[in-house]
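One protein chain omitted, others in place.
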Amino acid sequence: MSIRQFVSEIQRGSISAEESIAKAIKSAGSLNKKLKFFITPTFDLAARHAHQVQHLVNNHSDAGRLAGIAVSVKDALCIEGVESCAGSAVLKGYKPLITATAVSKTIASGGCIIGKTAQDEFGFGGFNTNVGQGFPVPLNPHDSLRSCGGSSGGAACITSAADFPHIAVAESTGGSIVNPAAFCGVVGLCPTYGRVSRNGLIDYANSLDKIGVMGRCVDDVAIALEIMAGKDSNDHTSSSVPVGYYGSHAVSPRRQLKVGIVKESFGEGVDERVVKNVRDAIKKVTDAGVQTAEVSLPLAFNYGVPSYYLIALSEASTNLARYNGLLFGATEKLSSDSKGFRDFFASVRTKYFGAEAKRRILLGTFARMAGWRDAYYTKALQVRQLIIQEYQRAFSQVDVLVSPTMPFIAPKFSEISQMSPLQNYMADILTVGPNLAGLPHMSLPCGTVEGMPVGIMFTAPHFREDMLIHAGGMHESI
Amino acid sequence: MQITKETIINVAKSSCINLTDKEVEQFLVDFNSILDAFSKISEVNTKDVQPAFHSIEISDVTREDSAGKGCTQEQALSLSKHTSRGLFVGPKIL
Partner (left out) sequence: MSPSEVIIGLEVHIQLKLNSKLFCSCSTVGEEEPNTRVCPICLGHPGTKPLLNKKAVDAAVRLGLALGSTINKKINFSRKQYFYPDLAKNYQITQYEIPVAISGSIVLSSGKIIDVARIHIEEDPAALTHTDSTSLIDYNRSGIPLIELVTKPVMNSPDEAREFLNTLLTIIGYLDIFDQNTGIMKADANISIAEKGFTRVEIKNILGFKEIERALSYELARQKAHPVVRETRSWDAVAGQTYSMRAKEQEEDYGYIFEPDIPPINISAEYLEELKKTVPELPSTKSERWVKEHKIDAADSKIIASELQLALLFEQLIQHHNPVLIAKWLRRELLRVLNLSGKTVADIKPDRLHELFALLESKTVTDKIGQKLIEELAKSDFSPRQRVEEQKLGVISDGEFIAKLCKDAIAQNPKAVSDYKAGEEKALHFLFGKVMASAKGKAKPDVIKQILKELL
């Protein structure tokens, strides 16, 4: 049952929100034992939220467009009083004083917060294996020897496995929504930069971080996006562009779109079987009368990964400077014979940051050091400008772009452990472009290879989530 | 461009992170391969190109100067293990 249908049943009183959430809690609990998608389950909170929803329904009040829906939240989004760590041991035990705006909005719409989902530490990974010390690695519901993708791996995992109405609030910096959505076979939507407030999101890279959503169908994510989107006085980068009625596009009849096929994304380095699945899907929509054109994005493909990482890590290395054992988070004993504050800070940071976090802090610190800054950090910002312009030129010819989401199916954990850091970074080749340019993009299931899901990705111009949802709805319905 | 061990040690110091000798060796290998690949952006002609601080056009967002309520002293201190009489306690400054 879609969320739209389910919520109308709840609102009508034909399904009890409390009973439904109680079932969801039971199911999520047992699924989590097997798949490890939660960092912190919040079953008490979900039950409380369901109780409120039921109370409103009983009083014939509007219980909201997510009434009685289980909502999971990526660990990086703060919830007041609920342990929120962004998957890092350095934030173990941290219970924020604030709730992320996106989460508050889903709660206000009747969403029932069921748990904080697993992720790579601070979002630093594409396979959800770079987890903080003591944090879970979620297992792919289609094959437990394989990764869920990352960094929002837990979000995709529960979305795929849930046998109850559910949406996942996730976050993407360089592809962290569409990547795990593709690997787990669910719909993942990352909106335009600034479309959803980042207030309460534990920062990875502020100029790139975007909160989005995962669900089982396009209409589910469209509804959730509509609820979370909008200007927020607590995030000055949130956009005042009016929020569209995204949900209506997923169910309305498809209109003519011109789809641009991104040439580079079907080329070298992309698994041929993945290419075939996506090409077949494109052929189906073409057969249904949709126009296509080939589009080339050489800058995004040649320079997107370095530009993305240099900006992201420069910002991340400053964001992570605050973790030093003083005001919050993990800490060490203050010894009176310590050799000074730097030693104390270093003792906390060395002990509680994971290996990839350290690598990214060091790389980011390097990229913004006086002698290197112009060649790396500033240059990357300029290259980003050119890549944005390249996309804008493409969008003057087509409405949306299409490509595979990931160059391969979910890899096995044994394969991932053999990959070098650089190979890890290069796996983002298809997703960094839209992320760097802040463009809304969405991954949808597109058949399987070896029984594992393949993802097809659509990308739309800034703030044209409506077009994106149109395109997704079209693919979904064929 | 070749990164040296000294650079790694220096960057780690700037980052307030201690590295073992083994980690320095490993980071040296990582850094050289990663930065080698990243240096590719130097090929792009960026003459007269403005850096893109954000991916969308966004500017002129400010807040009015009105004072509101923050959090209580108790809330502020509750998140730290190092507090004393209303103050946070930090390491000695040398």
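Think of it as A and B in the order they're written, each chain with its own count starting at 1.
As a working rule, a contact is a pair of C-beta atoms (placed from the backbone, for glycine too) under 8 Å apart; a residue touches a chain by one contact, two chains touch by 3 or more.
Small disclaimer: the values here were computed from a predicted structure and weren't measured.
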- line: Shown chains in contact with the undisplayed one are A, B
Query: From the list A:Phe183, A:Phe266 or A:Tyr377, which touches the chain that is not on show?
result: A:Tyr377
Which of A:Ala22, A:Ala47 or A:Ile98 contacts the chain that the document leaves out: A:Ile98
Message: Among A:Val7, A:Ala86 or A:Cys148, exactly one should touch the missing chain; which is it?
response: A:Ala86
Message: To test your reading of the contact rule: which positions on chain B touch the chain that is missing from view?
response: 14, 16, 51, 53-54, 58-73, 76-77, 79, 84, 86-93
Message: I need the residue numbers on chain A that touch the omitted chain, in ascending order.
response: 77-78, 84, 86, 91, 94, 96-98, 100, 198-203, 205-207, 233-237, 314-315, 317-318, 321-322, 324, 326-328, 334, 336-337, 341-342, 345, 365, 368-370, 373, 377, 381
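To be clear about the criterion, only the chains that are shown with their structure count from here on.
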Query: Distance-wise, how many Å sit between the C-alpha centres of chain A and chain B, to the nearest whole number?
result: 22
Message: Taking the touch rule as given, give the residues of chain A at its contact with chain B in the complex, in rising order.
response: 94-95, 97, 192-194, 207-208, 233, 236-237, 239, 299, 302-303, 305-307, 309-310, 317, 321, 324-329, 331, 334, 336, 338-347, 349-350, 353, 358-359, 361-363, 365-366, 369, 375-376, 378-386, 388, 420-422, 425-426, 436-439, 462-463
Message: Per the contact definition, I'd like the list of chain B residues that touch chain A in the complex.
response: 7-8, 11-12, 14-19, 23, 27, 30-31, 33-35, 37-44, 46, 49-56, 58, 61-63, 71, 75, 79-82, 88-94
